[in-house]
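A protein chain is absent from this complex, but the other protein chains hold their places.
Moving on, here comes subunit A:
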Amino acid sequence: MKITALLAAGALTSAVLTAHPAWAEDVTLDFVVWNYSLETIQDNVKKFEEANPGIKVKVTDYTWPDYQDSIVLRFRGDTKTDVIYGGQDWLPAWAAAGFIAPLDSVAPAGAVEGLTKDIAGFALTDVTYKDKVYGLPYYSDTISFIYNKKILADAGIPVPATWEEVTAAAEKLKAGGMEHPIVYEYNQELPNFYDAFVAQAYGRGAELFDKDLDPLFADPNNEAYKQLQWIADAYAKGLVQSETHESKIIPAMNTGKHAFTIVFTYVLAALNNAADQPRAGEFALAPMPGATHSTLGFAKSYVVTAQAAGDPARAEAAWKFVNFMAGKPYTVAKRWAVEKGLGFGQLPLFEDKDVIDAWGKWTDVKALGAQAAIAKAGTYTEYSSVWSAYFRPLLAKAMVGEASVEQTTKDGAERWSQLKEQFANR
């Protein structure tokens, strides 16, 4: 009797669930981000939820410096996580550890290929691991050399085209009373601390690794070695003021006490924002100093976790979400570009009139396009983020003269080779 009653109740419950497909389809995605412009993220999520009834998205945010370790903790603790922001330097390690899933495993056949055709080369490299695409660009940007036009014009200094000219300009400004003409984002805990160094070395035409991924930068004739020496010399001459984060570089540059900085290009939009910066309009980007003027291009991306990919309902919802945020017609990527000045990996947006008009307010769009065209991707492997964490403190010590450039590059190269061998024998 009791069994019959239980079976009847079960059948009734199944019937009710079938009759209310909305209940059955309701999926809540856990979307984890770093907290850049959280209100815009929330608004994009709201628009997605309106367009996709039955899918809810819960946003969890961490600060940029805490993001990577928080994500690793979530992975280690098996905390429910569906879609995350990925970084080019972490992506191979996360993929190798099985934390994230190739987009092909959650998207309908051909959907990813249809989108990757539109993605800029260096951005596509950054979201690819072992020939599989793991993410679609949230934004894609370059690291830029930024200067204060007014300060240079007032001092009669031409825009420097080489690092030696930067030194000469900074020394002239210092002689004229400017204490620290260069502001440098100096924080060994941030991955972009290493990226900014690579961008400068690329400006000189440096290759940091050969095609077999063996390190080249410990050679004194390598341009990366020379650039580290240049930074150490600039610090030793008292030309540089350190700041621990770009958010502090923006007010520092707006005091008018500094002329040069090297930061993510979108910082230029904030520097030239007339709404809250007293010296808005005075800042411009110049080609990265050096022989080739190349720089580092990179992509941050929307990535689906392996956890989500393993559950068909969550996988389907996660793909819909990623496609909404980064797929055609690129509405969200365009919004980031227009409202916040974030770069993009989706090439058709370079032709978009709204984007061109919006960017024209804070930069020379042609100059930016020229820079993007010669930007190069970084070298990222399964072990590059581990190595970068090891190398950044060494780099930091060398910059302020606490260690020699020779020893620093030698130690860095040795560690890279050790890790390469360790991973080869994995």
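The rule is short, and it goes like this: contacts are C-beta pairs under 8 Å (C-beta built on N, C-alpha and C of every residue); 3 or more make two chains touch, one makes a residue touch a chain; residues count from 1.
In this text, contacts and distances are computed from a predicted model.
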Protein name (UniProt record) of the chain left out of view, among "Sugar ABC transporter permease", "Putative tricarboxylic transport membrane protein", "Metallophosphatase" or "Fe-S cluster assembly protein SufD": "Sugar ABC transporter permease"
Omitted-chain contact residue, chosen from A:Gln88, A:Gln241, A:Ser294 or A:Gln307: A:Gln241
Omitted-chain contact residue, chosen from A:Glu179, A:Glu339 or A:Asp354: A:Glu179
Given A:Asp26, A:Asp61 or A:Glu189, the one touching the chain that is not displayed: A:Glu189
Residues in subunit A touching the chain absent from view: 65, 68-69, 72-73, 75-76, 93, 96-97, 179-180, 186-190, 241-242, 244, 248, 251-252, 255, 257-258, 382-383, 385-386, 389-390, 393-394, 396-397, 399-403, 411, 423, 426
